[in-house]
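With one protein chain removed, the remaining protein chains of the complex are shown where they sit.
By written order: A and B. Residues from 1 in each chain.
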Amino acid sequence: MAKPLMINRRRFLQTTAMGAALGVAGTSLPLRRAFAADLTIGFIYVGPKDDYGYNQAHAEGAATLKAMEGVTLVEEENVPETVDVQKTMESMINLDGARLLFPTSFGYFDPHMLAMAAKFPEVQFRHCGGLWTEGKHPKNTGSYFGYIGQGQYLNGIAAGHATKSKKIGFVAAKPIPQVLQNVNSFLLGARSVDPAITCQVIFTGEWSLAVKEAEATNALIDQGVDVVTCHVDSPKVVVETAAGRGAYVCGYHANQAPLAPEKYLTGAEWNWANVYKMYVTKLMAGETLPNFTRGGLSDGFVKMSALGPAVGEAARKQFEGTLAEIMKGGFAVFKGPLKDNKGNVVATAGQSFVETAIELESMGYLVEGVLGSTS
Amino acid sequence: MSERASPSAGAVEWLARRAEAFVLPLAALIVGLLAFSVFLLFLGKSPLQLFELMWRGGFGSWFSVQNTLSRAAPLLLSALCVALPARLGLVVIGGEGAIVLGGVAAAAAGYALSGAPAFVGIVAMGLASMAAGALWIGAVGALRHYRAVNETISSLLMAYIAIALMNHFVEGPLRDPASLNKPSTHPIDPAFAIGDIPGMDVHWGLVVGIVACVISSILIEKTSWGFAARIAGGNVRAAQVQGLAVGPLIVGFCALAGGFAGLAGMIEVAAVQGNANASIAAGYGYTGILVAFLARHNPLAIIPVALLLGGIDASGGLLQRRMGLPDATVQVLQGMIFLVILFSETFYGRFKAFNPDLWQRRR
Partner (left out) sequence: MEPVDIGLWGVPLAILGGAIRVSTPFIFVSLGETITERSGRINLGLEGILVFGAMAAYAIAVMTGSPWLGVLGAAGTGAVFGLFHGWICKFPKVNDIAIGIALMLFGSGLAFFFGKPFIQPSAPDLPAISLGWWSDIPQVQAALSVNVLFLIGAALAFALWWAFRHTRAGLIVRVVGDSSDAARAMGLNPDTVRLLATAVGGAFAAVGGAYLSLYYPGSWNEGISSGQGLMAVALVIFARWNPLGCFAAALLFGGAGALGPALQSVGVTQGYYLFYAAPYILTLAIMVATSSPGRSLAGAPGELSITK
């Protein structure tokens, strides 16, 4: 089609734009010699890029691509999961010539990204968190995610050693599989230290709602919880509130240690840079992109924050031992006999779900020892 | 200028009287843009580049125009939810509640009727959504008239309650167990999906919205109902003295307004999402308040205002990507433009050029 023309128009615009902006905006639009492998990549975020959480983790991964030769990055933040995101994708393709798009919020997948993928078969779309299925979803789409439940398991080990009240707490957004798996992993990690530990979960019902997250944290601590972690888009409020009340915290999404240096035990962080670099390298080399990508700690998709000063020797030993186990691959957080908190058996004795087990991605229960319900 | 035109030309006078409603907002728009340019210059950014990008992103190409139209579509119906009660002097700010409940009702109907003929399904979804919205905002009107509960606060409270109900239904009784990480209702029958307008990349919701604006305009300007509403809006007691049934009038207008907002929810479900989920609470109800006030509650004026808003929104992405401006830039720009446009209302009737009566008097 008219792609070469489009790119020329874009370059023309960039140069004139630079002139018009008196060089102020020059940083984002470097003049480069055009070469064949030039690639424009679009990133779309559902919240602000610096939220100390979900979006920041993606934006940090995206930022590492800027250093790659021949790559142009275009980004938009605060894009709602409506027709807006469809138009944003279309605009990145039509006006910026983007050939690889990363709509990073789960809600962008169906129907928005699928609709755009059908319309632009020559553009590649990779989505965070979705379950790409052969035959059901277009070939030019795909999904990637990480086994961050492993990280929450390690969080749980640190929490299990730190808790005195034997009650740990979890501030969660919505009862969906990705969240439930984290809650369960956190408790199972703690129970590997002491099987008497229980985990109280409170659902806020929204991905980002500062006052409610603070209230939920306070309610947990009022019930005697002394280690808190969370799965909301921006853990900043939970971390600061919990530490302010004197509880220990485990981080999520990104490194929140600077927010509570004394009380921060460790945290499960995304390491999207590796994933994004993999896709871009493959595409620039002319290879086909994988449609279904998953990885955990051992693949460098997930990493742990450095252990905080409050982590004792015994905790450090178990944490590092388990981490080494996980790094070997094939580690199972969920293994039988295991019941959910309504008494149903979810894994019989001898049955185990290793990290790659696809059943884990449709988890609909809370395991025994978690106080809370899924609806 | 036009003062010198031939006085015999009635057309000129006709034009002059009507020109005010176009020239003043347009001038205000330009002043607003100039004010924003000063803001940009302080930040060391180029206003020329901004305007070039806004033109490209919002209006400059067929793609941009369609982008603008898509974003304007939901605002037409949600603005009517404010404009219609405003004719009776009511300030209803809770249209968002009617939108989300309309969406849930439409999704439930669209799933329940799976397999029915497309026409039946779509009409049923539309009716269900309108009924839900009409009930919600109609209740606001009824509370206002029969219990003297202030409609501004009750509609706002009921919007929050509606969103809670929507979340409850979507994650509870109506949840599709297959919607794993994004809780949603069961998808509607794909046959009930509202497609795009032929030859365009814009769904039929745009047409529905425009038709609703035209119907509302006829209702207000040409029917006895509209006439009665204008009297009641001016003075409730005077209307009652004249024997107008103010109660049914208020409840009826509010219900119609809520019905339109509910329909907006149905379109969001049938044309965009394919099911009801938390994303249908996208804030269209709140943006609609602004659109209605800018349009001075004139249903036909809602159309250009929604287009303006949609266009600025559509260009927002380019401003982020090309100028490195934060996403909030669009909000600042819209805020400035709208403040100036609203301020410009003070100039209505102040310029002789728009008032042929004054030409006569001088002669």
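Please note the rule applied: contacts are C-beta pairs under 8 Å (C-beta built on N, C-alpha and C of every residue); 3 or more make two chains touch, one makes a residue touch a chain.
Just so it is clear, the structure is predicted and the values come from calculations on it, not from any experiment.
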Residue among B:Val104, B:Leu290, B:Ala306 or B:Met323 that touches the chain left out of view: B:Leu290
Contacting the left-out chain in the complete assembly, out of A:Ala158, A:Ile197, A:Ala216 or A:Met363: A:Ala216
Absent-chain contact - pick from A:Ala57, A:Leu259 or A:Ile326: A:Leu259
Contact footprint on subunit B, counting only the chain that is left out: 89, 91, 143, 145-150, 152-154, 156-158, 160-161, 164-165, 167-168, 171-172, 289-290, 293-294, 326-336, 338-339, 342-343, 345-346, 348
Touching residues (missing chain, whole complex) on subunit A: 47-48, 50-52, 78, 164-165, 200-205, 208-216, 218-224, 226, 234, 236-237, 240-241, 244-245, 258-259, 371-373, 375
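One rule holds in what follows: only the chains that are shown with their structure count from here on.
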Separation of mean Cα positions, subunit B and subunit A [Å, integer]: 36
Of subunit A, residues touching subunit B in the complex: 13-14, 17, 20-22, 24-25, 27-29, 74-84, 87-88, 90-92, 94-96, 106-107, 109-111, 129-131, 174-178, 205, 361-362, 364, 375
In the complex, subunit B residues that touch subunit A: 44-46, 48-49, 52, 56-57, 63, 67, 70-71, 167, 171-172, 177, 180-183, 268, 272-274, 277-279, 282-283, 313-314, 317-318, 320-324, 326-327
